[in-house]
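Removed from the display is one protein chain of the complex; every other protein chain stays in position.
Chains: A, B and C, in written order; residue numbering restarts at 1 for each.
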Amino acid sequence: MSIRKIVADLHAELVRYNLVVWTAGNVSGRVPGEDLFVIKPSGVSYDELTPENMVVCDLDGNLVAGEHSPSSDTAAHAYVYRNMPEVGGVVHTHSTYASAWAARGEAIPCVLTAMADEFGGEIPVGPFALIGDDSIGQGIVETLKGHRSKAVLMQNHGVFSIGKDPRDAVKAAVMCEDVARTVHVARQLGQPLPIAQDDIDRLYDRYQNVYGQRSPR
Amino acid sequence: MSIRKIVADLHAELVRYNLVVWTAGNVSGRVPGEDLFVIKPSGVSYDELTPENMVVCDLDGNLVAGEHSPSSDTAAHAYVYRNMPEVGGVVHTHSTYASAWAARGEAIPCVLTAMADEFGGEIPVGPFALIGDDSIGQGIVETLKGHRSKAVLMQNHGVFSIGKDPRDAVKAAVMCEDVARTVHVARQLGQPLPIAQDDIDRLYDRYQNVYGQRSPR
Amino acid sequence: MSIRKIVADLHAELVRYNLVVWTAGNVSGRVPGEDLFVIKPSGVSYDELTPENMVVCDLDGNLVAGEHSPSSDTAAHAYVYRNMPEVGGVVHTHSTYASAWAARGEAIPCVLTAMADEFGGEIPVGPFALIGDDSIGQGIVETLKGHRSKAVLMQNHGVFSIGKDPRDAVKAAVMCEDVARTVHVARQLGQPLPIAQDDIDRLYDRYQNVYGQRSPR
Partner (left out) sequence: MSIRKIVADLHAELVRYNLVVWTAGNVSGRVPGEDLFVIKPSGVSYDELTPENMVVCDLDGNLVAGEHSPSSDTAAHAYVYRNMPEVGGVVHTHSTYASAWAARGEAIPCVLTAMADEFGGEIPVGPFALIGDDSIGQGIVETLKGHRSKAVLMQNHGVFSIGKDPRDAVKAAVMCEDVARTVHVARQLGQPLPIAQDDIDRLYDRYQNVYGQRSPR
C-alpha cells in the first residue's frame, strides 16, 4: 500500500475512536527512504481524504507536492522527523481526556497494565508552546527523546504521538486517549492503586519484545 | 449548492457530533442577497430533512415558503439576522456539556489553545430568557455583538452559535461542545492552567488571519 | 402503519440514543380501540425485532398472540394501561444517567428549559419494588398519576415513561436521559441555577399547547 493511502486511511481510525472533531487532528508518515513525509491537507474533512489529496512535504515542512496547503501542524511534524530519525509516523489530536490532563499540565500516572505495556510508565507533559515556529516540535522532541512513552501531552493543547510507522503512532494516540479516560474515571472516586516500578518494567519489556512477534501487525 | 440544501445537509453534523437528540436543535442560513433565511421545519426528524421541506422566513420570522411550521426557535434566529448583518448562519443546540455550563450560568474559561483559536477567549453566558418574544434573540445579540466568541451559553437553556455562513456557525457549535467537554473534564480533577491573555490574542489573531487561507473551507 | 410495526420500529430509537444494552429495555403500545397492547418479546435482540415477532397481551398481561414470551416487564406495562386509560405507550430502560439518579433515589431538579417544556418540573422518583407482581406497576402509577412528568425514576432500577402513544413515550425516555445527563454534568462542578416556578409553568404550558401544533409529529 502506498504511504499516501496508508496516511489517508489511518485518519478513519481517529474518527472511529472519537479522537477528533471537525478537522482538528492529523496523521503523517515518513516516505520510506526519502527525506519527505506525507500529511493531511489543511481544513479538509475526514470524509473527503483520499491518497490523491494528501500533501507531501520535505523535512523543513515545505510543500513538495499537493494541491492543498499542508496541515497547520506541519512544522511540528517536520521538526520531529528531522530530529528523531527512528520515527516513521506522527499523530496529533485534541482528544478529550488526554487534553484535559494536558490542560492541568498533569502527567497520566501508570496505574493500568495496558499503560505499562504500551507506554512503559507515565505519559509525560510537554511545555506550553505557541504555533508558528519550532516551539511545539522542540517541546515534543525534548519530552519524548529517550522517554519510553510514545505520546506527550502538550500543555493546554493536546496530544502528539509517535511511532515506527504511521499505524504505530495512531495506535499510540488511540491507547493514550483510552488510558487517559480510564485513569480519569478511576481518579474521580478515589486514588488508583500504584503498580510497582519493577512490574511496570517487566510488563513493558515483555510487550515490546514478545507480544505480536509472530503477527507483525 | 442551494442554501436550502446546505442548511438541510448541515443538520447531519449536529447528529454526527451528538449535539442533538430527537428534534431539539436547528440550523439556519441567510439567503444570499435577500432579507430571508432558510431554517429547519418544526418537529421533523433529522433523518427526514430535505432541501424541499426546509422553511423560508423573512427577517421578522414570518413564514414565506414551506409546508411545515418553522422551528419554534425561529424568532431568535430572525432577531440575530435582523441585528447582526454580518451573520450568515445561526445554530441552536442543547448539547450536553455546553448546556451544563449554561445551567450553572458559568462562562467556559479559555484554557485550551483550540479555544483561543476559535473563540478568542472565554465562551460567555447570556441571560435567562423565555421563548415567545424577542427575549432570547436580544440576549444572544447583546452578548455576542462586539465579542470575539461565536457562541453564547444561554442560561438554563443551551447554545446559540453564529458564523459568516451556516457551515461556520455549525463549526462553532461543534467546537463549543468539544471545548465545553474538555474543560469540564479538566476541572473535574483540579484547576486547568491559565493561558496568558497575550498568548490568547496571538493565537486568535493567527487563526483568524492565517489558518486555512489557501484552502477556504 | 400497524401498531406492531410502530412498536417494533421504535426500539431502534432506544438503540440510537444508547438507552439500552443487550436486551434490557422495551417499548409497548396500546392497540387502538381494544383492551390489548403490543410489547417486545423477551430476550430477543433489537436487531431481530420485526412486526411479526412482537407479542400481543391483554390488560392483565396475559399472552394473547405471539410465538415468544412477552418481555419480563410486561406486568408493569399492563398495570399502567389498566390504570391510566389516557396512556397509549409505555417505555422501560436502564439508561445510564437516569438510572444513576434512581440509584440514589434522587429526583432530577428542573434546571433546564427543555425539562420545563417536556416534563413541567422535576422528574420524580418511584418506590423500590420487586419484579414478580404488580408492585412496579403500582409504583409507576402512584407516582405519575396527576403528575406533569411523563417519566419516573424507579429506585435502584431504571426509568419508565408514558405517552399518549408509543412514540410519545419513547420521546419522553430519550428526553429523560438527555436531561438526566446534562443536569448530572452541571452538578459535577457546582449548583445549577434554579428556574422560577412561574417560568417553569409558562414554559410547560406553552410547549404543551403551542409547540408543534401545526406539525402533529
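The rule we apply is simple: a residue touches a chain if its C-beta (ideal position, glycine included) is under 8 Å from a C-beta of that chain, and two chains touch if they have at least 3 such contacts.
Predicted model only: the values in this text are computed from it and were never measured.
> Taking the whole complex into account, name the chains on display that the unshown chain touches.
The chain that is not shown touches these displayed chains: A, C.
> Which of C:Ser2, C:Asn62 or C:Asn156 touches the chain that is not shown?
Considering the complete complex, C:Asn156 is the one touching the chain left out.
> What residues on chain C make contact with the chain left out of this view?
21-22, 24, 41-44, 68-69, 72, 94, 96-97, 99-101, 103-106, 128, 130-132, 155-158, 184, 187-188
> Could you list which residues of chain A touch the chain missing from the display?
17, 111-114, 171, 174-175, 178, 181-183, 185-186, 188-193, 195, 199, 202-203, 206, 210-215, 217
Criterion: only the chains that are shown with their structure count from here on.
> Any idea how many Å lie between the Cα centroids of chain A and chain C?
The separation of the two C-alpha centroids amounts to 43 Å.
> Mind pulling the chain B residues that touch 2 or more other chains?
188
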